[in-house]
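Every protein chain but one is kept in place in this view of the complex.
And then subunit A:
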Amino acid sequence: MIEFKNVSKQYFESRGWGQKRSINAMDNISFRIKEGSCFAIVGESGSGKSTLGKLLIGLDKPDSGQILFRGLDLFDINNQTRQQLRRDMQIVFQDCFSAVNSRMKIRDVIAEPMRVHLHYSSTGIKEEVKRLLETVGLTAEDGEKYSYQFSGGQLQRITIARAISIHPKVIILDEVINSLDVLVQISILKLLKRLQRELNLTYLFISHDLHSVKLFADEVVVLDKGKLVDYAEDVKDFDKLTHPASRRLLEAQLPIMPQQASEDMSVKKGVIVSKK
């Protein structure tokens, strides 16, 4: 569905007095994403994960190489097709508070992409906003509130509702659960999984947290300093990857259980729980 062909992107950092230093954000990267899958991209900060997402939604252009979406080159098409493709690809960011205009009511936040891309009547939009809010587990009354009245998890649901409002094919999830509470993280992942099934979405899941990647994704690639260094077709095989960057990611995971609890301990546990 999506194909990156030898994509490279450089940024320049100013060093003062006109001196520049180039940074290879992406270096000759090629991979393919299957329709309906959840494709994870992992790497440390500065490895080029977010640049990849930016290029895909057209916020930036690659220096060389091609990005193909269903066989169409994203950067070699006319404006009309481009607008159509923009509809097909949506992004959800990590920082939901800065992704939502705090002066707009939530119903307007969700309706904005529909006003731009779809030709609904105003009552049609109203109905649709209500439906979307309910789809992501909120209520129609929440549409009348402002962003500061919500918690991070709720607001992330709103940005997801906004992303699916115009029936995209691909959603880029750029560190969407990182700043949330543990149980809220799980509820967002479950919501995303359900939406994927219902709406036949393809996800690009950008993260540095291997644990959530293992829970959520199908395939995974590892980026390191702009290079694609490792790939696992099944995310469960991640532990077998050998590249130093993949090993570093594995080692950075913080295990919580030094060893398994012994048998008789769990019997005691059963007693104390049933006491309640």
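The definition used in the following text is that a residue touches a chain if its C-beta (ideal position, glycine included) is under 8 Å from a C-beta of that chain, and two chains touch if they have at least 3 such contacts; residues count from 1.
By definition in this document, contacts and distances are computed from a predicted model.
Chosen from "Branched-chain amino acid transport system permease protein", "Dihydroxyacetone kinase subunit DhaK", "Peptide ABC transporter ATP-binding protein" or "Proteasome subunit beta", the protein name that UniProt gives for the omitted chain reads "Peptide ABC transporter ATP-binding protein". Among the residues A:Ser30, A:Ser64, A:Thr81 or A:Ser151, only A:Ser151 touches the chain that is left out of the figure. Those residues of subunit A that touch the chain absent from the view are 44-46, 151-152, 179, 181-187, 189-190, 193, 208-211, 215-216, 248-249, 251-259, 261, 265-266, 268-269, 272-273, 275-276.
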